[in-house]
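Structure in structure tokens, see below.
Every protein chain but one is kept in place in this view of the complex.
Each chain gets a letter, A and B, in the order it is written, and its residues are counted from 1.
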Amino acid sequence: MSIQVRNLRKTFGDFVALDDVSLDVPGGELVALLGPSGSGKTTLLRIIAGLEAADQGSIHFHGEDATVQPVRERQVGFVFQHYALFRHMSVFENVAFGLRVRPRADRPSEAEIRATVMGLLTLVQLDVLAKRRPSELSGGQRQRVALARALAVKPKVLLLDEPFGALDAKVRKELRRWLRRLHEEVHVTSVFVTHDQEEALEVSDRVVIMNEGRVEQSGTPEAVYEAPATPFVYGFLGDVNLFHGRLHQGRVSIGESELDAPEWSEVRNQVGQAFVRTYDVQLHGSPRNGALPAVVRHIHSFGPVVRVELELVHDRRTIEAHLSRHQYAQLAVTKDQRLYVVPTKVKVFAKDAT
Amino acid sequence: MRRSSHSVLPGFGVSLGITCTYLSLMVLLPLATVFTRTADLSWTDLWGMITNPRVLASYRVTFGASLMAALVNTVFGLLVAWVLVRYRFPGRRLVDAMVDLPFALPTAVAGIALTTLYAPNGWVGRYLEPFGIKVAYTWVGITVALIFIGLPFVVRTVQPVLDDLQVDVEEAAASLGARRWQTFARVVLPTVTPALLTGFALAFARAIGEYGSVVFISGNMPMKTEIVPLLIITRLEQYDYAGATAVALVMLVASFALLLAINLIQWAARRRVEGPGA
Partner (left out) sequence: MTAIAFTRPATSAPRAIERATGEARWIRWTLTGIALAFLTLTLVLPLVLVFHEAFAKGLSAYLDAIREPDALSAARLTLLIASIAVPINLVFGVAAAWCISKFEFRGKYLLMTLIDLPFAVSPVISGMIFVLLFGMHGWFGSFLFDHDIKIIFAVPGMVLATTFVTAPFIARELIPLMQEQGTEEEEAAIVLGADGWQTFWRVTLPNIKWGLLYGLILCNARAMGEFGAVSVVSGHIRGETNTLPLHVEILYNEYSFAASFAVASVLTLLALVTLALKTIVEWQQRRAAAEQAAANDELERIAA
């Protein structure tokens, strides 16, 4: 079932959580809402679920207006950050809950409930723990129970609120892969909220990046990473360097150098920002055209990638370059060495674009 | 008693000494007299004193009214706690503070006030009189007084548990399709039940021993509205120490059994949530 969000606005007192947000989630897709704290992603998720009401705007499920429908009737499955398992019930009873509270007429028989629950528990690989209490399970196991419980009522939409936020790094990675595989088996329209960009890019079919209550960009992980639409997105995804300069008629001047910026050909004498990924920064031992002089300040040479911190001579700002060990050895980089920085694959924004 | 390795802190000996001496002299020694006195009696004598018709009637009155009052307090105490925790209304803080009034008010004051209130010409009694409902000087009055003094026990035991309830569990239940009353019955109530049981037991335990608030409104008619504490006093005034002690023994046993029950309830509740490993 697809979701259409139109012009949502939500404030909490003076704080604007969502500011005219519109979004389309095609049926069967796994969509990530990505952004820093306060970006409005959790609020958006909860409004879709019906746990909060928007001040303005509408929500439609598959074209039908669900804006004022109570959460009970929306047939959404919700997985909470801290699991919200029923502590006094066993794992089995937790998963069976949604089936047990159905009105008499719709309620499945005991045998059917058992079959559905055990089937789901097998799917999440927890069938042997059916009789345990939530307090006896690890965090990862609890989250899987929460997932099974949400799926038991065959929801049209699955919503997950930072589902792996409360788990440690290793378990998070495992569950990420596992969620992806689960989605490929079950194919329910799913939306999950995260602040972890690696998670969003790895797991989802589509990423929606939010900031300060607005959607910055929406697209496939590749599209969003390779072609960021705004400075915020650029800065949020991946490690990036920021060069400050002036834009004038299609060229941007940074220090002594000038680079082409054809998309800004109309602009005259404006402050601009140039974004360059850390691995797109080339370092050279001798001066050349378009290179910016810089001095090496720190070298972090552990791990597969060597991180070199340099201070630009012209404005004393710090930038970071990532080199492979091979490049590092070839350049024979040392502290306080003077090197020449050539930014490649530069993305330029005029200052008032932010 | 084994000293712990943390005896870098001083004062263990002194504080333990003071505590044990005080408890022995002030608590254990006086309480022991009940047992030594009854030990003097033969079993038949003791049994006779405990099962004397007047004594049995007083048990019926005391335990019956206490049970009734504790039940009423459990229902209304839960309601009051729920309203105080979940809802907002003007004067909520004042009402919250007032719930402790029965704790703070001397029992004699409560006794005379309730009697005057429910007497046939009292503010409340006069409305019940035409219907033939007599409260003062009947066991109904005893129950009313016991409801007054037991209320805070239930409310204050349940309130913290309700306060601690995480809203996401209720949201989960709603998202799974449960109606509001289903969420209450299947998710909220089981979590609150141990506290309810504890509150009930505390209110019951306090009620069976209560004297001051009850003795005015009960009328103290032997065999009809005589409560056990009053019976004990009557025996003492007649210098029938043995008789008084025998009855007191039954009360003590009941009180200790209730104390034990309360501890068991709380242990069982922890186990239910934490699993058999706990």
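Keep in mind that, in the parts below, a residue touches a chain if its C-beta (ideal position, glycine included) is under 8 Å from a C-beta of that chain, and two chains touch if they have at least 3 such contacts.
Since the structure is predicted, the reported quantities are computational estimates derived from the model, not experimental observations.
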item: Touching residue (missing chain; options B:R126, B:R180 or B:R270); value: B:R180
item: Selected from A:S2, A:Q75 or A:T278 as touching the chain missing from the view; value: A:S2
item: Where the missing chain touches subunit B, by residue; value: 1-4, 6-12, 14-16, 18-20, 22-23, 26-31, 33-34, 37, 76, 79-80, 82-84, 87, 89, 95, 97-110, 112-114, 116-117, 123-124, 147-148, 151, 167, 170-171, 174-175, 180, 183, 205, 208-212, 216, 228-230, 232-233, 236, 239, 241, 244-245, 248, 251-252, 255-256, 258-259
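What we mean here is this: only the chains that are shown with their structure count from here on.
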item: Whole-Å gap between the CA centroids of subunit A and subunit B; value: 55
item: List of subunit B residues in touch with subunit A within their complex; value: 166, 168-169, 171-179, 182, 186-187, 190-191, 272-275, 277
item: Subunit A - residues contacting subunit B, complex; value: 49-51, 70-72, 75-78, 80, 82, 84-89, 97-98, 100-102, 132-133, 135-136, 146, 149-150, 152-153
